[in-house]
Every structure is written in structure tokens, then in C-alpha cells.
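Once you've had a glance at the structure underneath, I'll fire off some questions.
Here the complex is missing a single protein chain, while all its other protein chains stay put.
The first chain written gets the first letter, and so on, giving A and B; residue counts start at 1 in each chain.
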Amino acid sequence: MASETSASPLLEVVDLYTHFDTPRGVAHAVDGVSFRLERGRTLGIVGESGSGKSVLSRTIIDILAKDGSVLNQGEVRFEGRDLMALPEKDMRDIRGREIAMVFQDPMSSLNPVKKIGKQITEVLVKRLGMPGAEAKRRAVELIESVGIPDAAQQLDRFPMHLSGGMRQRVAIAIALAGEPKLLIADEPTTALDVTIQAQILDLLRRQQAERNMAVILITHDLGIVAQYTDDVAVMYAGQIVESCSTEELIRRPRMPYTEALMNSAPNLADPPHTRLDAIPGLPPNLLRVPRGCRFAERCPYAAEKCSAEMPALTDDDDPSHIYACWYPLEVKEAVSA
Amino acid sequence: MNALNALLSIEDMTVEYTNQGQRFAAISDITIDIAEGETLGLVGESGCGKSTTGRAIIQLPAPTMGKVTFEGRDLSELNHEEMRQVRRRLQIIFQDPVSSLNPRRKVKDIVAEPLVIAGMKDAAERERRVREVLEAVGVDPDTAMDRRPHQFSGGQCQRICVARALIMEPKLIVCDEPVSALDVSVQAQILNLLEDMKERYGLTLLFISHDLAVVKNISDRVAVMYLGKFCELADSARIYEAPAHPYTAGLMATIPDLSTIGADAGPALIGEIPSPLNPPSGCRFRTRCPHAQERCAAEEPEFRQIESGHHVACHFPLTEQGS
Partner (left out) sequence: MAYLRLKTLHLIPVFFLVTFASFMMLDLLPGDTVDAILSDADTGEIGSMEAREALRKELNLDKPLIVRYALWLGNMVQGDLGRSYVTTQPVTEALVQRIPVSLELMIMSQILAIAMAIPIGIYSGYHGGSTVDRGISAFAFGVLSIPVFVAGTVYIWIFAIELGWLPSSGHTDFSEDPWGNIKGFILPALTLATIEFPILMRVLRVDVISTLQEDYIALAKSKGMTTWYILFHHALRPSSFTFVTLLGLQIGQLITGTVVIETLFSIPGVGKLLIDSVDTRDEIMVQGVITFIAIVYVVVNLLVDLLYAVLDPRVARRA
């Protein structure tokens, strides 16, 4: 086991599918996703809303409903073990201890009727088997470590007594309680102000460095990806369409969707009233995904082949930079030149 | 300021609310003119009073103190009927497009509603106008008119909201975070749409957002708000080139953008916005200001002009520190 662990990456997702059986048809929320994440690294997953980011993260930690409406396939290998094949009891041991999660909206992700202290200590007591008094002491330390003042007094307060930023700090303290090797943060700052966003992301980065955790940082903001991640995967309509190191993505995007995402956000450096390159139209309906490239309908470079045949993930000479496009950006430029 | 061709002027406007039995000012002594045809951006953190300002302008509710003059008329002096007439030319668009549309009504009825309220009886004429605005905002009238809001995406719902605001041919639209609930790609569509509509209908906009990059893109001038007061006001380009207030500078430093790969952006603003129930003495920003000095706690800085068109409320503006 030990040798296997050291050889394999911390997390390796292989050809993962999560479909939802809904009354109106089958929704292809996650459709053949593969990626790997090494220990201590930060992977950004970026995409528009509805592209499958949350479903992907909930599939990895296996907290989607188990009522038969969720159809799963593929492998989620964590330290070499396939989590998808794990019985629920063993999977519970992974959650909180090995993989923890922070959700988008701290207003709704903390239980409104439970005291902050209890929400932290229950991980320590139930999962680490700590005695109550020790768990309390540890909870105070955790609250301090996420930068909340008067830590001891906070234990007896309810989430409603805290601001959004403070609640997200509590949520991070909860996630850190089990000393996980992997933290999945699903848009942890989307519901917060920019100033608080910076504080929370800095906190995450500091904790990660101290604990040598791996982090999956899910966001729809490429600016956050640029500043806080090592590697990045761009998701579109349930699939990863481009993946490489963050620097490479910002410098040399190959997939037209990535470029479009970058151009559609207003840039502080541009003068006022600069016309934005909006992406026309909407992402495809996941109940009826197109046969070819899923971006074809909105892609300025689309050609006939694009809607006929789905491009597979490929690389040029650098296998760490993969993309799914028939006419990747530079190649296209060469053609039109 | 430029009172000559001001479409809207606000003088010493204060709005008070009661919270847990305590009365407090959500905004205090706001003074500003909005010139005809301009877009004024209003930025600040959550709870600083942006929406309160927007709503007080359209008198929903009317400000506790101060004067709002629109097209030369003091709104507080208008009677109910006169206010109704004025309100047609003063429209508002909200942040959450989906919940601001009645889910049970058809799009054509939602968009036509202001006309009905205004007493337009001719159904054929109403339909013609509805088609015209829907086309203008990029929604196909033939497929959309008979559908209900839930059958549309957030971006399309926001287009319908814009159409509803436009149908009365308003002079001024207060846009309260109209793109905050939208994805970047759709956000760009709506921002472009607002620019187009402004051109086409000669609109004046008050554009509220917490996103500086968005505000800079769409506005001619930008007002930065902190804890119920303006702390800086300047031309859009100017405020980004040379922010004078430490808060503005802090806000700008926290925006993650593509150019800062892996690097630490400037120092994040420490702490959180204090409660408006008991704002700090002196300068309201001093509890978070990296440049705060003794004088800042003792004396409230005046909102003064430091250069033509550039106003700031700070004892030690960054532009005067020669750094």
C-alpha cells in the first residue's frame, strides 16, 4: 500500500460521468471528466454556472442523493483507492478526514439552529474520537487560526450572529478540523464582497501552505484562478475542455472557449466604455447535448466539422497542456494568416 | 457640481431606518448631480447604502431628509398623481432578474404592465410597443411573448427587465446590481445591451455594483461609498489611474485579475465594514485604513474637491502624498 500511495497522485479522476435522471430526460451534468491532482497543489476548476462544477465536487466526495436519480460511472482514485467502489461506511471515513469541503454560500451551509462550537466539535468528537473538553480547546484554536477574534466566545454563538465573511471562516475551520489532505472549495467567495473575498482566499492559501493540503478551488472567475491556483481545468457543459498549468492557460489558451471567457470579463486596464466581447447565446441544454463540440453554437471559429464530430482532448508536444478543439487558437491563426 | 444640465440633483440626502429599536442613518448627507446622458457608477461593499440611495431617488421610500430634484422639480413636493407621472421617467432594474418578474404572468403582460398602469387602453398599440422593446433588448417577441419567466435563463430575464423599464421611455434608470447574479459571459451581454440602449434612447443611468471592473467599464463618473457616505467621486478613468482615497485604492488592490498570476495582489483590506448603528468617530474608514492617524479619529474629513471634478473625503489623500 505504502509504495502504491507514493507512486500515485493524491487524487486521480478517470472518465467520470454523473447523469441525473429527471422527468424531462437525462441531464449530462458531468460527462467524462478526467484529471489528476498532486499532494499540496491547488487545482482551479473554472466554468460558467451550470457547467457541472458543483456536481463534480459532490461526486468526488460522494454526497449526491442516493435515490436512484443519480447515475454514476468512472473512477475517483484517492491515494490509489477507487472511492466509487468503496462501501458507504468506508467512504464516510474518507469524508471530513481525508477530503473536506467548503460550500458557496456560508449563509446556508452552516446549520442555523446549531451553535458554531458544536458544528466544529462534532467533527473532532465523532470523527477523531476526541474527548469533549479537548475538542472544545481544539475548536477555539481552529477559530483563532481562521482569523476570528474572541475565539472562545464564538463557540456559543449561532451563525446568524456572524457576518458572511465570518461564517465562511467558520466553514473553513470546520473543514480544517479533520486535517484533510484535500480541501474542495466550491465557489467559496462568490457570495462575498471583493474585500472579504481577498481575505478568505488568502486565508485558504495560508492554511494550505501550513498543512501541505491539496486544494480544488472551484470558481467562475478567471482572475481568482490566475492569482490562487497552480493548475487549472476549464469546464464547459459537463466536460473539461482545456487543462494545463495556470500560467500556461493565461499566456497561451488554445481552446476558443477559454479565450472567450477571458475576453468577456471587463478589464480594469481598459478605458471606460470599451465594448466587451460577450459570448453570444447560452451554454447547451444538458438534456440534449450536441453531438459535436459543445461550444460550436457560440464559437466564432466553428466550422462544419465542429458540430459533426466531438473533438477529443489532445496535446501538441506538451502533454501537460491538453485541450478539446479541432481548430485550436494558434493553429487557426496560422491558417488565416 | 455641474448644476447647469443636471437631470437629477440630490442635496444632503439622508435615509434613516430603525433596527432593533435603534434609529440609524443608512446613508447620510449625500449630495450629487447626475447630468443628462451620463452614467454614474456607485460602488461599495455590501450594506454600505448603495441600494438605499437608489431607492431613495425614486422615492421608495422617500428620504428622511434632503432634497431630490428631477427635471427641475423637487420630488418631495409632488402630490400622488404628479409623482406617478414622474415615476414613468424614473425606472429601476434589480439584481435578481428572475425573482423580480412575476412567475405567473406572461412576458408580454409583464412588459406591458407599466403601459396598463399608465392608462393606455389600446391593446394593439400596447402589443406593438412590447414587440418593439423586446426586439430592442434582443429577445425574439414571437417566441417569448406568450411564455413565462421561468422558461428563460437569468440573462434573458434581465433583458426582459430592461425591456419593462424601457417601455415607458424613461429618462433615468437606476440599475441596482443588474449583472451581479449573472455569469461573466452573460454579464458582458447585458452590459453591452445597457450601453446600446443608452445610445438608442438617450438614457441617463445610475449604475450600482460592487464590482469595480464592471463599474469602470460602463460609467463616466464613479462614486465610491463607505458606510453611508461618499468617500470619493471622480471621472471613471481618473479614479482608476489616481485613486485618492485609501479605501478606493484598497478596493482596487483586491480585485483579482489575469495579470497577477500567482502573485500576491496588494495588501487585502483588513477587517470588515463596521455596523452603521454606531459608525467610528471621525473618518468612518479609519478602523481599516492603513494610513490612519490621530487626526482621523478626532475630525471627520470633509468631502472636498482636490482637483476639478475629483472629490475625496480624506485628510491625507493618496494623490497628495507624492508616493
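Just so we're on the same page, a contact is a pair of C-beta atoms (placed from the backbone, for glycine too) under 8 Å apart; a residue touches a chain by one contact, two chains touch by 3 or more.
All values reported here derive from a predicted model rather than from experimental measurement.
In the full assembly, the chain not pictured is in contact with A, by the touch criterion defined above.
Among A:Phe103, A:Tyr228 or A:Phe295, only A:Phe103 touches the chain left out of the display. Among the residues A:Ile174, A:Ala214, A:Ala278 or A:Ile322, only A:Ile174 touches the chain that is left out of the figure. If you put the missing chain back, the residues of subunit A touching it would be 58, 61, 63, 67, 92-97, 99-101, 103-105, 108-114, 122-123, 126-127, 158, 160, 171, 174, 178.
Methods note: only the chains that are shown with their structure count from here on.
Distance from the subunit A centre to the subunit B centre is 32 Å, each centre being the mean of its Cα atoms. Residues 48-49, 163-166, 193-199, 201-202, 220-224, 226-228, 230, 246-247, 250, 260-262, 264-280, 282 of subunit A are the ones touching subunit B in the complex. On the subunit B side of its complex with subunit A, the touching residues are 45-46, 153, 155, 183-189, 191-192, 195, 210-214, 216-220, 236-237, 240, 250-252, 254-263, 265, 268-270, 272.
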